[in-house]
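All protein chains but one are shown at their positions in the complex.
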Amino acid sequence: MNIVVQNIERADAEIVAGLAECGVATVHEAQGRIGLLASYMRPIYAGARVAASAVTVSVAPCDNWMIHVAVEQMKAGDIMVVAPTSPSDAGYFGDLLAESVRARGGVGLVIDAGVRDVRDLTEMGFPVWSKAVCAQGTVKETLGSVNVPVVCAGALVNPGDVIVADDDGVCAVARADAAEVLKKARARVANEDDKRKRLAAGELGLDIYNMRQRLAEKGLKYV
Amino acid sequence: MNIVVQNIERADAEIVAGLAECGVATVHEAQGRIGLLASYMRPIYAGARVAASAVTVSVAPCDNWMIHVAVEQMKAGDIMVVAPTSPSDAGYFGDLLAESVRARGGVGLVIDAGVRDVRDLTEMGFPVWSKAVCAQGTVKETLGSVNVPVVCAGALVNPGDVIVADDDGVCAVARADAAEVLKKARARVANEDDKRKRLAAGELGLDIYNMRQRLAEKGLKYV
Amino acid sequence: MNIVVQNIERADAEIVAGLAECGVATVHEAQGRIGLLASYMRPIYAGARVAASAVTVSVAPCDNWMIHVAVEQMKAGDIMVVAPTSPSDAGYFGDLLAESVRARGGVGLVIDAGVRDVRDLTEMGFPVWSKAVCAQGTVKETLGSVNVPVVCAGALVNPGDVIVADDDGVCAVARADAAEVLKKARARVANEDDKRKRLAAGELGLDIYNMRQRLAEKGLKYV
Amino acid sequence: MNIVVQNIERADAEIVAGLAECGVATVHEAQGRIGLLASYMRPIYAGARVAASAVTVSVAPCDNWMIHVAVEQMKAGDIMVVAPTSPSDAGYFGDLLAESVRARGGVGLVIDAGVRDVRDLTEMGFPVWSKAVCAQGTVKETLGSVNVPVVCAGALVNPGDVIVADDDGVCAVARADAAEVLKKARARVANEDDKRKRLAAGELGLDIYNMRQRLAEKGLKYV
Amino acid sequence: MNIVVQNIERADAEIVAGLAECGVATVHEAQGRIGLLASYMRPIYAGARVAASAVTVSVAPCDNWMIHVAVEQMKAGDIMVVAPTSPSDAGYFGDLLAESVRARGGVGLVIDAGVRDVRDLTEMGFPVWSKAVCAQGTVKETLGSVNVPVVCAGALVNPGDVIVADDDGVCAVARADAAEVLKKARARVANEDDKRKRLAAGELGLDIYNMRQRLAEKGLKYV
Partner (left out) sequence: MNIVVQNIERADAEIVAGLAECGVATVHEAQGRIGLLASYMRPIYAGARVAASAVTVSVAPCDNWMIHVAVEQMKAGDIMVVAPTSPSDAGYFGDLLAESVRARGGVGLVIDAGVRDVRDLTEMGFPVWSKAVCAQGTVKETLGSVNVPVVCAGALVNPGDVIVADDDGVCAVARADAAEVLKKARARVANEDDKRKRLAAGELGLDIYNMRQRLAEKGLKYV
């Protein structure tokens, strides 16, 4: 029942890097408005922006044992995605584990629970998106699993999925869809650049997007 | 039922500027402790401090269509105040809309829902006070209204009301009361400057405000 | 029933300073994972790190009268710990009170309620850990007590307890235990420094902590 | 600033009674999906169903003084609508006040705060919709106002508005619109009765509402 | 992207019935403490106890169009499981839809959002587990999907999974595991019956489960 899957497939590094540039909001839109983690998942400091392959960890509430197990499974460019089997705000992860993740080439953490040592993590430039900041310690008593599908902050994350995270939150992209999503995301970015210029120059969205007729048909009245 | 009110009255620009200087806590006190939006309304970055005339927008949940309509109604010195008709944390507003608002002279956004692209908004210096940061996209299907009275984060806001917002939150001042409130707020500021000096010099509030006798009468015992 | 205890014992200043250096997470662990305030208690700005002796204040909801009374009881190196008798997010404390606390040598505030003037407090470098930022004013009508045991954000705090607070939250250490807790905390710090180096060098927690055998005994399978 | 408005207009008793029969969901729909109080407003017991004219009360947090003032303003068929100026879960209202309201002909209470003595209130058959059940006592120190516009649980309520409340929650209907809303609500009820029979007999909403073509046009695929 | 899967496999009716008898807590334990929906999912009335095959529905926030589509896919013994793509408390479902579901043989609803007409639903004996009771109406503008995997209240539910629901909440059992889970659940029930008798007769769990030695080894002291 409790397993560690050692070999997972990951998306191509260039695709992952491309998704990081596009950002959470664009990627989420590009894949049809799916994959977003709950908005309570907040970064511990502003400005971080990453995309990385998910090493998933299913943990017992207030028990961080499996995080130690998961570190060994991480490779360069991975991000750890931790989901407790029952809600918890405890501080599963701190600066020592961050050193360990970083030593493996890991680039950050997404955890539907608490994190601690946030000052040290901030100084290290180790980004974390979490539900809480909490110093509460955890135990090492109960097994979980590594690299199995998890539900993290309301979103299904499979091992090897691409996690995109920035100041807007966290989005999961299925590994198999990553190339296609990147293509669509880049198209959105290109399209938005043009729109941004026109809007900044004073054109209205009402005109750019041809909304006036449909608004009138729906019955909007100007008084 | 769904209307856009095109001509609204606004408070005098000097009064608005004066209220910005006084800040939310002082203005809220000066008008008798009313008008405060719920404390879950937080700025997306620290340090912003604005006062502006409200262009109000009533929107459907997860539908940002009327925000595009509202942009056209904004003038220099306005702030957009968005209230969904049913609770929503979705990301109604991002950097493109901010460019559009700014092109009209708008100075910011107050939204009882979510906002996205907060990194770009922060770089633009476009202040937003919101209930959530959330990348979730919205649709453009259902009409709402612009420049009608709205309840935003528990406070009634009429179009043209002065919105004062800073790191302490958001306060609405009725347009008709703005001049009088500014007068009282400035009196408070002057009074507080004196108090601040005395307190910083070591005098006690117990003495400055003559509290000792009333405390004793109420029965406070020193042991 | 409503009392002000004027003479409380405090921990030795060097012990208090030592606890500040160790930080919340370490101190909380060192004393057996007790004493942590709820994780909703957040600092108004990042980077503050203090330890100080608690002057406790039991206040009525939305009534900050006793805070004025408590200021007089503060000495150099104290921190005020405020707990309402019924939940409240109102803004009990602002920059004027901070000036007054600082004039007495007080170093900060922990309040299971709201705080306001956070921009000024940040500029002053006056740290506050609170449940909310809220401009809502309070009254001065109902007595409370100063330097009695209080439950603040779910933790029991006695007057003179050492409060340790940083970006991870707030922890209370019983005065009588402070020396012993410091000793254990320093041992943890020393131990962690060594671990940090080994982890940063790529050793795994699985090996450092000898976890592999116990994981296997519990039934973990690698696939 | 603190006033008691003694003469308010009320809707016609027959209209009020008609709205009670239609229920919250129908009335809310009939008036264009507005006027609903937040869904955290729950009845203290199941099965109550009322419509009544609002006597509004603006109260200070944790202060129920104005409720005593408001009782005097109640007439037969009224319901008291209480909104604190700052959030509070305290128990503003219990069985004694219910006796007093009932003696004036009042039919219930809507309060964006706490209520207590719920066992007694249930035995009396005195319905209350509240944010919380809480025994915490309140003080009588700060004035508020009676029969002024209030924002209660996110909805604007004017004195004399018709409050409709049942197991689904609470809805406010503007007095001036009450007759028209009743007409539309009754039309909905009649229409729904027919629909209910057809649906219960196995017809599908897809067919009754002619949805299939529009679904196909939008791109829904059956696989 | 938006699909309706018309043919799904369901678990054997006898297995489903067996799981209903065992109840949520037992089934959840029997399958290794997985599959539980969040504890905010509460029944609209006490005493309902069902197990049924899931017809899953992914809906847009505040949009119940796909529920109408899903009704057609329901068969005798099914339960509808609705998950919005963005959080919503709106009232997606009421008595008319319940009549329609019942006409197809459906036995209830699990919805990570709001439900309305709860009085009528209670009188019908139509059980619903929901996040909220809310009269807020929804629109019919945006497509979703039927019988695709959904994350509902934090749990992954696949179409055809067995949903077990009672006063303790809701649990999902993978269809393929249902027979095995039932076997284990029945073993637990049998075992618990014996334990219940011994405990009711005054034997202690400390003795029945042989806990005393392990407690002593861990260091528990009796004083």
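Note that the chains are named A, B, C, D and E in the order they appear, and that numbering of residues resets to 1 at the start of each chain.
Methods note: a contact is a pair of C-beta atoms (placed from the backbone, for glycine too) under 8 Å apart; a residue touches a chain by one contact, two chains touch by 3 or more.
Small disclaimer: the values here were computed from a predicted structure and weren't measured.
Visitor: The chain left out here touches which displayed chains?
Guide: Hidden chain contacts in the full assembly come out as A, C, D, E.
Visitor: Looking at the whole complex, which of E:I44, E:L96 or E:C171 touches the chain that is not displayed?
Guide: Here the residue in touch with the unshown chain is E:C171.
Visitor: Write down which of E:V24, E:I44, E:A83 or E:A135 is the residue touching the left-out chain.
Guide: E:V24
Visitor: Name every residue on subunit A in touch with the hidden partner chain.
Guide: Residue positions of subunit A that touch the missing chain: 60-62, 85-90, 136, 139, 141-142.
Visitor: Could you list which residues of subunit E touch the chain missing from the display?
Guide: Touch set of subunit E with respect to the missing chain: 23-25, 28-29, 33, 36, 39, 42, 46-47, 49, 166-169, 171, 192, 195-196, 199-202, 204-206, 209, 211, 215, 218-223.
Visitor: Which residue numbers on subunit C touch the omitted chain?
Guide: Touch set of subunit C with respect to the missing chain: 1, 32-34, 36, 38, 85-87, 149, 151, 154-156.
Methods note: only the chains that are shown with their structure count from here on.
Visitor: So which chains count as neighbours of both subunit A and subunit B?
Guide: Expected: C, E.
Visitor: So, comparing C-alpha centroids, which chain is the farthest one from subunit A?
Guide: Most remote chain from subunit A, centroid-wise, comes out as D.
Visitor: Suppose each chain is reduced to the average of its Cα coordinates; what separation in Å results between subunit A and subunit C?
Guide: The separation of the two C-alpha centroids amounts to 31 Å.
Visitor: Determine the centre-to-centre distance between subunit A and subunit D, using the mean Cα coordinates as centres, and give it in whole Å.
Guide: Spacing between the chain centres: roughly 41 Å.
Visitor: At least two other chains touched by the same residue of subunit C: list those residues.
Guide: Residues 89, 136.
Visitor: Please list each pair of chains that are touching.
Guide: The complete list of chain pairs in contact reads A-B, A-C, A-E, B-C, B-D, B-E, C-D, D-E.
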